[in-house]
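Below is one structure, written out as structure tokens, with a few remarks after it.
Every protein chain but one is kept in place in this view of the complex.
For reference, chains read A, B and C in written order, and residue numbers begin at 1 within each chain.
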Amino acid sequence: MITGRFFAAGADRRIAITILILLAVAVIVPLLNLAVSPTRAFYVPSYIVALTGKYLCYALLALALDLVWGYCGILSLGHGAFFALGGYAMGMYLMRQIGARGVYGNPILPDFMVFLNYKELPWFWYGFDHFWFAGLMVLTVPGLLAFVFGWFAFRSRVTGVYLSIITQAMTYALLLAFFRNDMGFGGNNGLTDFKDILGFNVQADATRSALFAASAVTLALAVFVTWATVGSKYGKLLMAVRDAESRTRFLGWRAENVKLFAFTVSAVMAGIAGALYVPQVGIINPGEFEPSNSIEVVIWAAVGGRGTIVGPIIGALLVNAGKSWFTGVLPEFWLFALGGLFVAVTLLLPKGIVGMWDSWRGNAKALRAASLAEEAGTDPVAPPPQKIVRSAATKPGDWSSSSPEPQPAE
Amino acid sequence: MRGNFSTITKMFSASVVAAGLLMSAPARAADDTIKVGILHSLSGTMAISETTLKDAMLMLIDEQNAKGGLLGKKLEAVVVDPASNWPLFAEKARELISKDKVAAVFGCWTSVSRKSVLPVFSELDNILFYPVQYEGEESERNVFYTGAAPNQQAIPAVDYLMSEDGGSVKRWVLEGTDYVYPRTTNKILEAYLKAKGVAAEDIMVNYTPFGFSDWQTEVSAIKKFGSAGKKTAVVSTVNGDANVPFYKELGNQGIKAEDIPVMAFSVGEEELAGLDTAPLVGHLAAWNYFESVDTPENKKFIADWHKFIKNDKRTTNDPMEAHYIGFNMWVKAVEKAGTTDPDKVIDAMIGVSVPNLTGGYSTMMPNHHITKPVLIGEIQADGQFETVSRTPGLVMGDEWSDYLPDSKDLISDWRAPLSCGNFNVATGKCGGKGTN
Amino acid sequence: MNKSHTILYLDGVSVSFDGFRAINNLSLVLDKGEMRAIIGPNGAGKTTMMDIVTGKTRPDEGEVFFDGQIDLTRHDEAEIAMMGIGRKFQKPTVFENHTIEENLMLALKGPRSIFPALLHRRSTAEARQIDDILGIIRLGDKRDQLAANLSHGQKQWLEIGMLLAQDPKLLLVDEPVAGMTDAETEETARLLKEIARDHSVIVVEHDMHFVRELGVKVTCLHEGSVLSEGTLDFVSADERVVEVYLGR
Partner (left out) sequence: MNLLRAIGLTLLFLLATLSSSGAGEADLRGIIANFATAKGFSETGTVVHDLAATGDPAVEWPLAALADGNLYIRKADSLVFVGKEAGDSVELFDPLSGEKSADAAKDDITKIKVNNTLRRVIRDALGTLTLGAKDPAVRIAAADTMFKTPDAANIGPLDTAIASESVASVKALLEQARAASVLVSDRPDADKLAAIALIGARSDRNAVSMLTSVEANASGAVQEAATAAIANINSTLAFWDAGQNIWYGISLGSVLLLAAIGLAITFGVMGVINMAHGEMVMLGAYTTFVVQQVIRTSFPGLFDWSLVIALPLAFLVAALVGLAIERGVIRFLYGRPLETLLATWGVSLILQQAVRSIFGPTNQEVGNPSWMSGSFNVGQLAITWNRLWILVFALTVFAVLLYVMKRTPWGLQMRAVTANRRMAASMGIRTPWVDALTFALGSGIAGIAGVALSQIDNVSPNLGRGYIIDSFMVVVFGGVGNLWGTLVGAFSLGIVNKFLEPYAGAVLGKIVVLVLIILFIQKRPRGLFALKGRAVEA
């Protein structure tokens, strides 16, 4: 069965290794943090646990985006919205857990509602005092939004740039909406000052380690699910829609449903990432809806290698580690570095680190894909004259001569 | 070509590895210096305000080192960039405290950044100095609020407008950016105005989004509201970037300060530097400091600043003074405690009194807020403020507003034995209002 | 007219884009089991006609019926494809990042919803079908190669193979031999004739040699309507056709 395939297939060894590493990390890092004395060399300080836990959530988000972008060609510039919605659902649960320990000591209303003179809890806050309900919302709210949004967009065949821009409009509209204090989500300040999750203090090292482990395990699970999805016939179909959407239609497939399923699954994954993220960073606010955040997620996936499973994870970890390092060491220059990375990756590493690694190592499959591209000429500076220039910027980096994205805007 | 790509990949991977190594390299624990964290955004939307504060802190630290440092050690500034990203504020705060082992952190701007780092400071038990005016409704053991609470800015400002000198204003527009500070401030002001006998129909409240730039409709609504035959004023809690287009529109639509004055709480010298102030002469701002204040301390501060920043045109502003006060208080408290251990310093802070730049002393109160004079200034053609009113004495920051129903019974006192940020005088218990 | 014996029935169909009439009162009837060649100069409306039949474009007016009773104007591409109309594009369109076998697997007749696709395991029957088609299109030895690496002609064949895998009642084949060598053209003609034995086929082609080789009834379109219809000899003798092709 699927698991049999999992262990048997040599080409998928990378996935197996990734999952094993993630599971191992989920066990070892908390151990090194909790059981090793801080003076020992192997001790992992708590802030590293919190930091890497955060990165793992970003990695999950990047993986979610990659499912739709890398495998289905839908460049969503609004995935941050799903992430944030999942985060808000978790944040609302955490807010309710504060109970009477808020500064005003109101057992029902969160602090921000008290000083904004709310008399009672808005209806959409009901139920969030139960973890299971919040967990359900983490899945359903982003999923439902993606489903409704995707249902409209894909059915009307909004593709390519148009889709990217309306996803951006979606997250921008949500940003503005959540900024409004009248919405009852804490406005600009968002939700913060969390105390407990499932009865454990969110500040405690043990809870942090547990959250870290949960993130790692969830990511491992997501890797497995993505791998299984992508490897199935549906996965082939997904890529077929990416490469030649009209062909799939004339074969009788409903391309809109194919996309919608991937989009919804991806949104749910992003929502889970957000839900894991919030207790680890201790705040969720509308800033997460910022369109620039969503664009940054795209670059994580691009750096690591889109259309691969391991790539987005590597990309998210590397870029964020770089960001942490740069903002500490060279704060004035970190935007130059990030901007330069965007440009360099799109120009020089269109397949990302993993894709580059593959062609470097002469991975058989990648070589086959590249052979045609090489025929077309490998010099990125001078596009071959015999091809239409616009589509001829094909470089060794491309998978093939056909553009993996939907058609250009013209 | 292929070769080239491999080289690039190699270089890339090499740099990634190098970056990783640098990251993981343990911070060299230098025992001969005391580290001070500076947590201000140097990029992103907040950089416009916060970069100046970072420079001001560097200057203060330089000066202290020139005076021989602190406890016989040199001070060392650790600057990080939280990039106007709130979760990054928390991450950077954690990094400053855990990795760099700073003795105290000066930073944040806007409540959300402060709220996002609060848990970090209380968990890791360190000190944050927050230099910006804010909405109050908070008092944390690990935070010292050197900016103004609403009663140190908003209420005296409204008092001035109601006075004869201020034009005996009868009708009020509360115009703000839609976030917590304006919301809370306006709630407090509404309650305050109503308590002073202003009718509900004489108050108009309006909110706009961050970075709002098309003010035509709002300004004409103000004009309309102001034509009811009563003296009208605007109390503006409009934030940052949105101010320039707001004032430009006011000027162009011919709203003169003599007719409808605008009293702002977030417009300082720095914001005015981006504006031609000639059409705005007479509009007001309430702060605890103006660059134009004529005292020897201020003159020296400005001269030092210009020298440090190597630009005579750079202005000083209220949050800079707040850092000036906060930093000097911290220095004094450390000297008093004889250690930089945050626990001891927090206790030593209360009661510390240092000169402010407006010719008096500011004292740290038990509620972790400070005493300050409140100045009302009118915008001048040269981009400065002219002080037109000044509270007779110092005003003590009131963290829990008396004009909000849920906080009027609360007080904060961080001295032993009370040691509580939200003590309820009605119930005699620490921990807020209790049941609703 | 009785539609019951027809596989495709177009009557009075018109469609215009921004004032330009791409199809103008077109009527065309194809009997069950028939193979028809359609010729016509560029812009005659050949591709638009296919778009209408496959549901990509809605006609402004006119009737389009499939299999005698199904009104095609009420269905979209996927539904029409499921009813049994397969279409090969002018430019060969295959899934370049999939192997030839995977291309065929996606085309094989079967349920077209998401969840079966997610849980799908290949059955022996399917494997046999794929083998058969690979034999017909002569790509058996390349089954594990990526479609991107096929030559132009091989891609055309693969696409035809994908149509076969769909097991349609009617095949619409747009310029199947464009860019092929003579040998490949011949081979393709043979392949199509073989297919026509148990399918209805419409072939759009410019290559007169190829059309002649097919030896079927020919319809010549011009400016969106039928100019002439009959055997190739009849049509090519038609003065109007000569005029249209050679220009005035």
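Here is the rule we go by: a contact is a pair of C-beta atoms (placed from the backbone, for glycine too) under 8 Å apart; a residue touches a chain by one contact, two chains touch by 3 or more.
Because the structure is a prediction, the values reported are computed rather than measured.
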Of B:Asp62, B:Glu190, B:Asp259 or B:Asp402, the one touching the omitted chain in the full complex: B:Asp259
Contacting the left-out chain in the complete assembly, out of B:Tyr145, B:Phe212 or B:Trp414: B:Phe212
Contact with the hidden chain (one of A:Gln168, A:Thr226 or A:Thr248): A:Gln168
Subunit B, residues in touch with the chain not shown (by the definition above): 42-43, 45, 47-48, 51-52, 164-168, 178, 206-209, 211-214, 216-218, 220-221, 223-224, 226-230, 241, 244-245, 248-249, 251-254, 257-259, 261, 270-271, 273-276, 279, 281-282, 284, 378, 380-381, 383, 386, 388
On subunit A, residues whose C-beta touches the chain left out of the figure: 75, 149, 152-153, 155-162, 164-166, 168-170, 172-173, 176-177, 179-180, 291-292, 295, 298-299, 302, 332-333, 335-336, 338-347, 350, 380-381, 388-393, 395, 403, 405, 408-410
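As a working rule, only the chains that are shown with their structure count from here on.
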Label of the chain whose CA centroid is most distant from the centroid of subunit B: C
Innermost chain by mean C-alpha position: A
Most heavily contacting chain pair (counted by C-beta pairs in contact): A-B
Cα-centroid distance, subunit B relative to subunit C, in whole angstrom: 71
Approximate Å spacing (C-alpha centroids) for the pair subunit A, subunit B: 35
Shared-contact residues (touching 2 or more other chains) in subunit B: none
Residues of subunit C engaged with two or more neighbouring chains: none
Subunit C to subunit A touching residues, read off their complex: 54, 56, 77-78, 81-82, 86-87, 89, 93-98, 102, 105-107, 112-114, 117-120, 145-146, 148-149, 162, 166
Parts of subunit B lying in touch with subunit A, wherever the complex brings them together: 1-2, 5-6, 8-9, 12-13, 16, 19-20, 22-23, 42-43, 79-83, 85-88, 90-92, 94-95, 98-99, 110-112, 115-116, 118-120, 122-123, 137-138, 178-180, 183-184, 187, 207, 209-210, 404-407, 410, 421-422, 424, 431-436
Subunit C-facing residues of subunit A, complex: 229, 232-234, 236-237, 239-240, 243-244, 246-255, 257-258, 261, 368-369, 371-372, 399-402, 404
